[in-house]
Structure formats: C-alpha cells, structure tokens
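The structure follows.
Some chains have been omitted; the remaining ones sit where they do in the full complex.
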Amino acid sequence: MRRIGFVGLGSMGLPMAKNLAQAGYEVLAWNRTPKEAEGLTQVGSPKEAAGTGLVITMLADDAATEAVLPEILEGLPPGGLHIAMSTLGVPYSRALWERHRQAGRRYLAAPVFGRPEAAARGELRIVVAGAPADVEEARPLLKALGVEVYEVGEAPHLAHAVKLGGNFLIASMLEALAEAYVLVEKNGVRREAFYEVVRGFFRSPVYEAYGRILLERRFSPPGFKLRLGLKDVRLIHQAADTTQTPLPLGHLLLDRFLEGVARGMGEEDWTAILKLVEAEGGLHG
Amino acid sequence: MRRIGFVGLGSMGLPMAKNLAQAGYEVLAWNRTPKEAEGLTQVGSPKEAAGTGLVITMLADDAATEAVLPEILEGLPPGGLHIAMSTLGVPYSRALWERHRQAGRRYLAAPVFGRPEAAARGELRIVVAGAPADVEEARPLLKALGVEVYEVGEAPHLAHAVKLGGNFLIASMLEALAEAYVLVEKNGVRREAFYEVVRGFFRSPVYEAYGRILLERRFSPPGFKLRLGLKDVRLIHQAADTTQTPLPLGHLLLDRFLEGVARGMGEEDWTAILKLVEAEGGLHG
C-alpha cells in the first residue's frame, strides 16, 4: 500500500483525501487547523506529509501554498513529487516549477473542475500538465479522484492556464445568465419559462445546474463563495495582464465581483451576482 | 390536406416549407425572388399565401416582415392566423399583435433556434407564445418543424423576448470562447487541448459545435453571417433599452459586432469575431 501526503483538508481537499484512502492509499494528511477524518492519518506538519515522497497540495490560493512550500521542499526526498491541485496563478505555478527543479524535486500541476459534491463522488475533471513520466506516475491517484484526466502539456503551469480559462468561461456564463434573466423578465417573461428553453437549447449539465441555482436564488449556503470567485477572476486578469492580452469580458467580470465583495456579499455563493444585475435593472430593491 | 401559406424561402424558410409539404400540408409559398422547390406551390403574392387562412412568415427582419404585412392582413380571411417565425424585435412583435387584433386577425409568434441544417432535419427548437387555442391549432405544424416546442406565455412578443435572450446567451458564449482561446494561447496552451477540456466540462452540443468552428477557424462559408449577428445584437440592445435594462455584456457584444461589420467582415460567419479578439491580443497580424 503506497503512502502519500495530502496537505489541505478544506471543502475540496477533505473528500479528495478520503477518496484516496478508500482507493487503498495510506494518506498522511495535514491541515492548518487539525481535522480528524476516518481513514486519514493526521500528521504534524506539511514536511511530514511530504516525507512520503509524493505529496498533494489542495489549498486556498497562491499564498496558502507558498506558506507550506518550504516544508514541502524540505520534506520531499530528492526526486520526490509534488502535485499541486489547487487553482493557482500561472506566474506562480511557473515559479513553482523552477523552484522544484532547482531543488531537485518534481512538480506536477493538476487543478480540478467540480464542486465539493463532485469531489466526494470522485467525479472531478482533472487537468494535468508536467513531464510525461510524472503524469504516468500520478495517473492512478488522479483516476481515484476524477472521471476524466486531460493532459495539456509538459510545462506544469499550462494546466493552471487551462483551469483559469475554464473558470473564465464559467464566470462568463454566470454573468450572461444573470443579464439574460433580468432582460427577459423586464420584457415580461417568467424566468422559469426562459430557463426551460435555455436548458433545452444548451443541453449542458452546467447550464442546467447554474441556471437552476440562479432561478431559485439559492445564494446561501454557498457552494463556491463570491470572494473566491473574485480570487479566480483576479488570477484570470493576471494571466491576461502578464501576457499583454486584452480581456474585455474578463474585466467586466472583475468589476462585477469587486462590486459583490465591496457590497459585503463575499460569503454568499458567487451566483449572487444576479442580485447586482437585478438591482442595476431596478428589480428587487 | 390542409392548405397553408409560407412567406420567405431563405436558408431557413426553404427547408422549413419543404418539411411542411412532406408532412402532408399543401404549401402555397411565396418569396421575393421566386424559388422553385419540389413539393411547394409557388404563388404570386404574400396575399395569395395568406388567403389560405394560415400563413407563416420567415423573413430576414422587422423591415422585411413589415414589407409584406399589408398583404398578409389583407389576404387573411377574418379570424385567420399569422405565425411569425422570424427573429423579430420585441416592440415590433408587440405592435404586430395589436395590429392583427385591430384587423380581426390572429397572431402567433414562434421563433426558432437552430441553423439551416437543423431546419432541414426538422430539428428546430421552437419558442411559441400566443392565445392557447392558437397554439393548439399551430402545434401540428410546429411538430413538423422541430423537436421541441416551448410555450412561454400568452402575449406573442414574449416568444421573441425569449428568443433574443437565448441569442444573447449564444453570442456571449462566442465572445467568451474567443477571449478564452486567445488567453490560453498567449499563456502557452495549444487551443486543441483547451477545447477538449471545455467540451468535457460543459458537455453541451452547442459548446462542442461552436468550440470546434472557432478552433478550425471555419469562417467561410458562413453558417450565420456576422451582419445578421449584429442585427440580432441590435434587437437585444433594443429589448434592453426600451425596458431601461442595463446590459453591459450585451453592449460589449454590440461593440464587437459593430467592429466586425465596420472592418468589412459582415459576410463572414459570426464566429469570425475570433479574428478581432486575436488581433487585439497581437496574434495573427
């Protein structure tokens, strides 16, 4: 039974770690605030988790990853493998690659699409990039976590670029749906009627799920917090800005999520941007 | 065998009229420039087509519809039914309703989602609004044209509002995909790799089809011309403007399509907005 380390037991990390345990891995797990969980062996430091020779990080953002990185690099034996599954910024992911190389450790990026429920069911969609041999080594783990694994290149940060590109599409869809609901309602249409047409037209589980959340205004408890949406949109902006890429729709989203956080909605579900669109149009207050 | 009139044999209208003929209707068809087509009986005027008591119009826009309207109203017997299947502006559709009422004729709006190929296969998605009895009368015809019929209300123009809301979502998706392709490419990702992830994530035939067209840059021959995209975005703008609805993403689209037409790309496929996004980002010239 292979021993692996897992750092970060948040709403995504916990179910992922459990799935790995269930798949037969001995999981040495660490979280900033200790979390007991059946099947996981809690350890006292990220370093200890990395001592297994293969460690996964699933943390909130670049800063949280950076906070554990020195221990990860120290704990990993020479040639050990670090798989970053969080959504990280492209420049930061690129820097991680370089730093692992200089330290004689290996780095793989494998961010995921899916909400906590999908993580729990092992139905994530995983985007992976890195050296082919490293990808092969990681594949059994990734298979335990997701239904699909997409390989997008040999430079690890490409996986984060793809992840951010995907998040951009999702956030764009939210904005479009919110504007459309308000537009049709102001023209006299019941939103339910519009939703059925949208559902039938796109035939996408993503439109179906988000369209329904927006329809029912289920902004709380949050599935994905608006302030994390802002974090992602900032990373999308960064990926554009650092490569001299105008991104008008991305910047529209940035203003939208900044507004949400400025208005105190950071802890609501990110679909709550609908309320901002409604208010702009004079609906609901 | 019921006789019906059909006005407008363009790339959408012709396959639709043929499907009705094949479904057993005697179709008295009229087009501005006469078009012979098997199974259709060509008549000399919209008035003659309307003389059947039930006439469908499938024309380019509000103006083309307005051009035949006097003859339609004159040709229809009292109580006769006009089904407008074009994408019309909401205010114009609302006015049509009123004018039919005053003339003692019935008006049903039934715009469609789908490209010419879908029309040919009878696989359109039809949004219908109008008096319930009129909808029932039209249902057999609509079934011959499409795979789904969505009823969205009793005021006919609601169907056009829904249609425009849907078109807004599609155009928004195009803009988002175009920006995303350029963003990931400028970050080093092959577009093909990104496309596979998008396809797998959304699992929508619409993303699949448009994502591929954008990937392969198949801007010609056009499936839907950019200048018609502009026409639709203008109607979306109108539906927002006349109801005091801010629509920031809609206006971003308006600028995009205005740019496309200003640059002389009006006859290309509307997905050619990708070229504008690429050029802004310094790609391909």
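We call the chains A and B, going by the order they appear; numbering starts again at 1 in every chain.
Everything that follows uses one rule, which is that contacts are C-beta pairs under 8 Å (C-beta built on N, C-alpha and C of every residue); 3 or more make two chains touch, one makes a residue touch a chain.
Keep in mind it's a predicted model, so treat the numbers as computed, not measured.
Undergrad: In this structure file, how many copies does the full complex comprise, given 2 in place?
TA: 4
Just so it is clear, only the chains that are shown with their structure count from here on.
Undergrad: Which residues of chain B touch chain A in their complex?
TA: Checking each residue of chain B against chain A gives 90, 113, 125, 127, 148, 150-153, 155, 157-158, 161-162, 164-166, 168-169, 172-173, 175-177, 179-180, 182-184, 186-190, 193-194, 196-198, 200-207, 236, 239-240, 243-250, 252, 280-282.
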